[in-house]
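All protein chains but one are shown in place.
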Amino acid sequence: MSKARVEAFSDGVIAIAITLLVLDLHVPEPGSGTLGHELAKEWPSYAAYVVSFLTIGIIWVNHTAMLRRLNRVDHSILFLNLLLLMTIAVLPFTTALMAAYLKATGGENLAAAIYGGSLLVMSLAFYGMHRHLLLARVHFLQEHLTPEVRSAVLRRNAIGLLPYAFATAVAALSPYLTLAICGAVAVFYALPATTGDTPPEAPIE
Amino acid sequence: MSKARVEAFSDGVIAIAITLLVLDLHVPEPGSGTLGHELAKEWPSYAAYVVSFLTIGIIWVNHTAMLRRLNRVDHSILFLNLLLLMTIAVLPFTTALMAAYLKATGGENLAAAIYGGSLLVMSLAFYGMHRHLLLARVHFLQEHLTPEVRSAVLRRNAIGLLPYAFATAVAALSPYLTLAICGAVAVFYALPATTGDTPPEAPIE
Amino acid sequence: MSKARVEAFSDGVIAIAITLLVLDLHVPEPGSGTLGHELAKEWPSYAAYVVSFLTIGIIWVNHTAMLRRLNRVDHSILFLNLLLLMTIAVLPFTTALMAAYLKATGGENLAAAIYGGSLLVMSLAFYGMHRHLLLARVHFLQEHLTPEVRSAVLRRNAIGLLPYAFATAVAALSPYLTLAICGAVAVFYALPATTGDTPPEAPIE
Partner (left out) sequence: MSKARVEAFSDGVIAIAITLLVLDLHVPEPGSGTLGHELAKEWPSYAAYVVSFLTIGIIWVNHTAMLRRLNRVDHSILFLNLLLLMTIAVLPFTTALMAAYLKATGGENLAAAIYGGSLLVMSLAFYGMHRHLLLARVHFLQEHLTPEVRSAVLRRNAIGLLPYAFATAVAALSPYLTLAICGAVAVFYALPATTGDTPPEAPIE
């Protein structure tokens, strides 16, 4: 089983999910009010768009890094990858859900918890697949990694889950805080890479 | 005719179809009720999303395995592949149809029969293309397969049609049973692959 | 300029256009009537879906064949290809337009003329690009084609425009005839390929 088609299929699904986010940006009905005012009310959609776009983009970078390590794939990897892609493909929905309820009264805490939770589940799927590769499919890796290195990589991965768990939990207090934390995670991983010369290899890890 | 562009085009269509499924997940109108309650009413959409996502993912795995066997393609293969892609690309519609009517009263049996039927037709298109490759285009195959092996592969393929035929038929009794059977087929093919070390080569076959 | 990315981009646009056709298949509003009855009224959408899907699929096959002949591409080819892709990407709209008006009273002749016309324009763009390659970019071709061969290929191409011109014209008489002709063209090019052993190299030509 060659990994080229797995990469192509994954690239396709992630590229489509990231681009479909734009369908959640709604054109205000002409005549319903001043356009500037109407657009201003839509700011949760724009904020959620940017956060989800950057987050999915970082997932893609990490997915690329993870598959690059492999020599080959088997069915267990194919199906874990499929589960991971499902958690990514669903993000346009949870993004739209949170944005819609940040604009309304009632339900915004639950909507933000679902958004944070969807990013947490996505990270868990990523962690689960990475763990499978590093522990159960170590003979598929292109370079030899000592058990210590592999444990360190996975520990770093697991730590990366914490911000999303926290973002999900604080939704009960403030849905805006959830969005802000998810945005901060995206910026945190994106920023150093544009300035430093030796960026971390796989940011979200 | 190189098969690389056939693979790229097929990967594209399947990746888009699987990702478009998310458009069937609707954000409840804010203010129409408690969000938790409104989302709970949408469970058929979520269940149908997961079943169709996994099913299309398995189709992709099998499609990859089928094309990998080929050295080259001709026009007969291109057009059978196009028919197969059409039966895959239509699944977001039949998924949305079943989900909408599982939430309503009236029409749910027909909607589920159409859903099961669309998976049956897709499997038939897959079987038809595989049969054409193994019987009429045997000189395109990368490795020599004895007639016995080819018959066995096709028999396994044909048996794979039965659950979808059954799922379509039982829609007259219970649309939920149709969804459950289709979900069980997807889980059946996905599960062993994530646990066993020697997964079956092409699950849906 | 390598042609690999041109092929990848073209494959992407065509794969998306063909898959977006499914968004024109609408789920009838539950409760608005018997589902079977409601679906039956939607038959123009299903017929238009099949015709447009097969037609775009055949375009893709021909596009593949056309680019395969090239060693390299230049900017004139890139932009003619972009125009061709624009005429393909617009087909989900003209398909939806015709299907909507075949179900209504009034406007169906114009809608069918626009559908036929959009296929005619797409064929013209294909012809124009092919003509540019065979006459003005002959040094980019992988194999030497005599002027006679090139004229013959282009003549065949030009003849392929006639059915769409006819389908557009007869829309004034019967929009169903337009759809039937476009469907017959698709079936004509698809059918032999699935039965014959020596199918024509590039069907729509």
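By letter and in written order, the chains are A, B and C; residue numbering begins at 1 in each of them.
As a convention for this text, a contact is a pair of C-beta atoms (placed from the backbone, for glycine too) under 8 Å apart; a residue touches a chain by one contact, two chains touch by 3 or more.
As the structure is a prediction and not an experimental result, all values here were calculated from the model.
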Fill in: Visible chains that the absent chain touches, using the contact criterion stated earlier
A, C
Worksheet item: From the list C:V50, C:L70 or C:L110, which touches the chain that is not on show?
Response: C:L110
Practice prompt. Give the residue, chosen from A:I14, A:L80, A:V153 or A:L179, that touches the chain omitted from the document.
Written response: A:I14
Fill in: Sole contact to the chain not displayed, among C:L80, C:V121, C:L134 or C:V153
C:L80
Practice prompt. Name every residue on subunit A in touch with the hidden partner chain.
Written response: 7-8, 11-12, 14-16, 18-23, 25, 27, 30-31, 34-36, 39, 49-50, 53-54, 57, 60-61, 64-65, 68, 190, 193-196, 199-200, 203
Worksheet item: In the full complex, which residues of subunit C touch the absent chain?
Response: 1-2, 5, 8-9, 12-13, 16-17, 20, 23, 74-76, 78-80, 82, 85-86, 89-90, 92-93, 96-97, 100-101, 103-107, 110-111, 114, 132
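Assume only the chains that are shown with their structure count from here on.
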Discussion item. Quick check on the contact graph: shortest path length from subunit A to subunit C, in steps?
Written reply: 2
Practice prompt. Would you mind reporting the rotation angle for the C-alpha fit of subunit B onto subunit C, rounded to the nearest 5 degrees?
Written response: 90
Response to the item:
dist(centroid_CA(subunit A), centroid_CA(subunit C)) in Å evaluates to 37
Discussion item. How many angstrom lie between the centres of subunit A and subunit B, each centre taken as the mean Cα position?
Written reply: 26
Practice prompt. Would you pick out the residues of subunit A that each touch at least 2 other chains?
Written response: none
